[in-house]
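Shown here: the complex without one of its protein chains, the others still in place.
Just so it is clear, A and B label the chains in written order, and each chain counts residues from 1 on its own.
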Amino acid sequence: MSPTGPNPNWFERWVLDFIPSTANALKDLLGHGPDWLAYILFALIGGFIVVNLPALLTPLFIWIERKVLARVQHRVGPNRVGPFGLLQGVADAVKLMTKEDLVPDSADKLVFNLAPLMAAIPVFLVFPVIPYSARATLADLNLGLLYIISITSVTEVAIFAAGWSSNNKYALFGAMRAVAMLISYEIPLALSLMGVVLIAGTMQLSVIVDTQRYMPMILLQPIGFIVFVTAVSAELNRTPFDLLEAESELTTGYHVEYSGMKWGVFMLAEYAAAFAYSLLIATLFFSGWKGPLLPGFVWLAIKVFFIWCVFIWIRGTFPRLRVDQVMAFSWKFLVPLSLMNVLVTAVEVNIQANQGWEFFPMWFAPINLVIAVVLIVIMSKLFKFEGQTRQVLPSRMGTIIPVTQAAERAASKAK
Amino acid sequence: MTRELGFQDVAAAIERALPGAVVQSSANLVLVDSDKMAAVAKFLREAPGMEFDFLTSVSAVDYLDYFEVVYHLLSIKNNESTVIKTRAYSRDYPAVPSVVNVWQGADFQEREIFDLMGVIFTGHPNLKRIMLWEGFEGHPLRKDYIVVTPS
Partner (left out) sequence: MPIKTSPIIVNIGPHHPSTHGVFRMRVMFDGENIIDLEPVFGYLHRGTEKLAEERTYAQIITLTDRLDYLASMSNNLAYVVSVEKLLGVKAPERAMYIRVIMAELMRIASHLIGLGSFLNDLGALATPWMYMFREREKILDLCEMVCGARITYSYMRVGGVSMDLPPEFMGALRQFCDDFPHRIDEYEKLLRENEILISRTKGVAVLSAETAKNNSLSGPVLRASGVNWDLRKSDPYEIYDRLDFEVPIGQTGDTYDRFLVRLEELRQSLKIINQCVKDMPIGETRLKLPALIRPPKGDAYGHVEAPKGELGFYIVSDGTIAPYRLKIRAPSFINLTALREMTVGYKLADLIVVFGSIDVNMGEVDR
């Protein structure tokens, strides 16, 4: 861990003091107990805070989306409950909790009840590894990025389990699309981060933030940023990739049979994931909590807010793609683009290593920007959404739905 | 302005091509024999000078003595229109040949007439109820249908 600079601000000082002093206080409180007990207790408290704070902030996140989306759509948005409708999330939560919890008769009950939890738990496991300020990380894993990528993929299993166990055809469609789409987008999601990892030389998030102290990573990794944001909107099931929910086609797809708080947990997981990914984008590409004057967590909050606004903006303006187009976009556009990004970054990192420079040179930024523009223009010229073709010949039409012989019955009755 | 072809002229043309098809014709009526309706439809669609390529509407009227099926025809090419009528006299099994094979647009309209009026369109590929549910008794648009109000 590098030091936080010569002049830590009040928050950083507080954090630096807080951790050891709390641990000591706990140790005092326990009297003659062993050291490890105090640390376990401390970890439990920290874990409680890090998991519950995002869960409590998620309604705020939803409120921001509803308000901003409303402005995009010439609406007012929630404004009845609390000042500016801020307490709308609380009202929604109360409503969902008091609602009757329905389980379809033909559903696979065990899987059906487990699926919301399976969707929510991995998302909340992301928050402990994110650096919120200097040293304000619950678990600063040295493989933090790998951990996040692998833990978030579990959500796909949950979505498939929810869709499959509901025993509903719409949910099944949603589940099938989830399997096809989410796994396709895992690959560009992971590949696009390889550039960041190569430059930083580590997967430890606090160190990645530290490498960005002179320049945010977005300037060095424009392609990585674009691919990552695209893949994240697919992972979050947001337009133009909201195939699994597809309100207008599947009437919300995999969670169509869920009601009450189980549905609420799905929504909570979805928006908590949006929160987590926004934090991750801020951390990886916008130098995380670093920024002048204000405390780290304020900077992080500002960055997350703007990233979230971009997501809302995308959601408010794009129509949805078709299944095959979404797949083609991942495999034919995003994956080659991110592979090329890895190649370019690897060459640059190699130059850096051969020259023995301590930091990744800043003048790579304009070069990377030019490479990004050229590559994206070439790729978009090469990539074309294929026109839709009929999969079944019209001659097979009408072979399946049986014709009722109402007319013949009427005829026989007349005789 | 869509020109309405003289009914006498249409009747004469049909009679020339299909003798015996026109039962009755006057200044405001061309009545076609119901058995020959399919052939008349084919003629009206294809014969030069007619070319009614657009079936605007199919209606049925219950006159108690007989059912009258009314075809409003249109030729988009020549901007001409005409009206052809045919009658079915049975009340239990009023049958009129279907014109779905000539104009696909008759599909739902004939089904609707069968559903609400009870006219059977023979040769229709999928003649079943369209507005009401399977198993509904009677045909409500008939004049002798008694509406039972639940009270």
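In the analysis below, contacts are C-beta pairs under 8 Å (C-beta built on N, C-alpha and C of every residue); 3 or more make two chains touch, one makes a residue touch a chain.
Keep in mind the model is a prediction, meaning the values are calculated, not measured.
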Per the whole complex, from A:46, A:260, A:291 or A:316 the residue touching the absent chain is A:316
Across A:246, A:344 or A:372, the one contacting the chain not displayed is A:246
Determine and list the subunit B residues touching the chain excluded from the picture.
1-2, 28, 53-57, 59-62, 70, 72, 76, 79, 83, 103-109, 112, 116, 130-133, 140-141
Interface residues of subunit A toward the undisplayed chain are 69, 72-75, 169-170, 173, 176, 239-240, 242, 246-251, 315-325, 385, 387-388, 390-394, 396-401
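The rule is short, and it goes like this: only the chains that are shown with their structure count from here on.
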Per the C-alpha centroid definition, the whole-Å distance linking subunit A and subunit B comes out as 61
